[in-house]
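The structure under discussion is supplied below as structure tokens; questions concerning it will follow.
Only one protein chain is missing; all other protein chains are in place.
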Amino acid sequence: MKHDFMDVYRDRKSFIHCLDPRIKIIAAICCLVFFILAPGRNLAAFAWYAVFVGVLMALSGVPVSFYIKRFASLVPFVALIGISVPFMHAGIGGVRVFLILMCRAMLSIMLLSVLTASTRFSDLLKAGESLGFPKLLITVLSFMYRYIFLIQEETMLMKIAWHSRFFGKNTFKAWKSLAGLIAAMFLRSFEKAERVYLAMCSRGFSGQAKTLTRFSISFQDILFLWATILFLAGVTLNGSYKN
Amino acid sequence: MVHIRIEHLSFSYPDGTLALNDIGFSVTEGESVGIIGANGAGKTTLILHLNGILRGNGLVEIAGVPVNERTLLVVRRKVGIVFQNPDEQLFSPTVYEDVAFAPLYMGKTAPEIGRIVSESLTAVGMAGYEEKMPYHLSVGEKKKIAIAAVLAQQPEILAFDEPSANLDPKSRRILLNLLLGFPHTRIIASHDFNVLKELCKRTIVLKKGMILADGLTEEILNDAALLKEADLL
Partner (left out) sequence: MHIPDGFLSLPVAGVSWAVSAVGIGYSVRKTRFELKEKTIPLMGIMAAFVFAAQMLNFPVGAGTSGHLLGGVLTAAFLGPYAGALVLTCVLIVQAVVFKDGGLLTLGANILNMAILGTMFGYIIYRGIFRLTRRIGLSVGIAGWLSVVLGASLCAAELAASKTAPARFVFPAMAGVHALIGIGEGVITTFVVGFVLKIRPDLIYTAGSPAWSVRERKKAFAIAGAAVFVLALCAPFASRFPDGLEKVADALGFLNREMMSRTAPLADYGWPGIGNEKTAAILAALTGTVLVAGTALLVARITRKNG
């Protein structure tokens, strides 16, 4: 993986892409809260949530195949974590509990997938800063994201080399070699950081991080946020009181 | 006008290695000087003294301004250094932000920054790349963006550390044409004799932190005995 595979989709211009990133983050958090709060017996609410996420996916301009792939690859992963649930209860009850758990987890994951596929990471960072996230963290995240794929690529090469020598062997030598690999990566990263710092200083950096952004919230953004909250609140409360 | 003046410059690293030993030379405005030497001869160390990243004993003067703790910001505006590895020079999420870094830290306003970025990218033939992300670019493109990022400082002097490293012949040609067009005073440290022949009338030869020779590029690069002594042949 040489670079973030989602970058391809982030430069499109769908409805979701054009929303203010801060609104998207706030809306996403509201959605997540609803997904967790809804009582498990309120199946209608979950159905509506799925429809809602589906609509967002459609509006995001990102191909369905991308979402399907994401879903398919993450389901077994999450399922493994909740694997013992069906065994814990007799019969249908246990399976149902397991499925509701999976629902909550997968709805959250797919919602976040829409968010991250339709928003540039640097915009997410700037939105976070605007919403009160510590500036230091934002700057560190910015650097991290820039170098993550580069370092990952270098690591992969080393990992392949290590695997071809030590695959499956649980020996002292294997562990020492792995540690040596990690130490080498560490030192390279450290020295890379020192050189990046030199480049920054050469261009006038003097210790205090500065950023450039301007977001503006439009009527469309506010409308979207309120529509989302009202809709989700509606389907959640409706189902909960009916029973 | 003397743009760079260096007199009796010596520098040792914290671990004691003597990297530069009594270096002295001057560069006039508009001149293009090459620096050659074997690995470890001190080329990069010397370049890092030009903008005060490293400060040794002796005099380093940039456009009449002596380089010390107090003049760092001034000097760094005048000298733009393009380092060897573009990945370590392009550290922002987008090309725009990388090129905007220097004017941002110089305190320019947003519209001014926009103008400078635009001009710098056009100067290297990369207009329209503002929204691209550095890790998507090829080595040649990254090198040009790195140069644009340094041009955005609006420096008077440009220093290059191995500008043609890792470039294929076509990209190297493009880069050379680019550099030929710059009016700045240029210092170019390189192993690539072809680059030096084309860009620099004058060349300084370094060996183990000392100046072995300082003269016309033509003569120096044809002097086999000299090159051998400098561990370059």
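Structural remarks
Lettered A and B in written order, each chain numbered from 1.
One rule holds for everything that comes next: contacts are C-beta pairs under 8 Å (C-beta built on N, C-alpha and C of every residue); 3 or more make two chains touch, one makes a residue touch a chain.
On a predicted model such as this, the values are computed, not experimentally measured, just so you know.
In the complete complex, the hidden chain is touched by one of A:Ile23, A:Leu56, A:Val196 or A:Leu225, namely A:Val196.
Within the full complex, the residue among A:Leu187, A:Ile217 or A:Ala233 touching the omitted chain is A:Leu187. Contact between chain A and the unshown chain involves residues 4, 6, 28-29, 32-33, 35-42, 70, 74, 78, 80-85, 87-90, 93-94, 96-97, 100-101, 103-105, 108-109, 112-113, 116, 121, 124, 134, 136-137, 139-148, 150-152, 154-155, 159, 168, 170, 175-176, 178-183, 185-187, 189-190, 192-194, 196-197, 200-201, 205-207, 209.
To be clear about the criterion, only the chains that are shown with their structure count from here on.
The distance from the centre of chain A to the centre of chain B, each centre being the mean of the chain's C-alpha atoms, comes to 40 Å. On the chain A side of its complex with chain B, the touching residues are 2-3, 7, 11, 120-122, 125, 142-143, 145-147, 149-150, 192, 195-196, 198-206, 210, 212, 214.
Within the complex, the chain B residues that touch chain A are 48, 51, 53, 73, 76-77, 79-81, 83, 85, 87-89, 91-94, 97, 100-102, 104-106, 110, 113, 131, 133-136, 149-150, 153.
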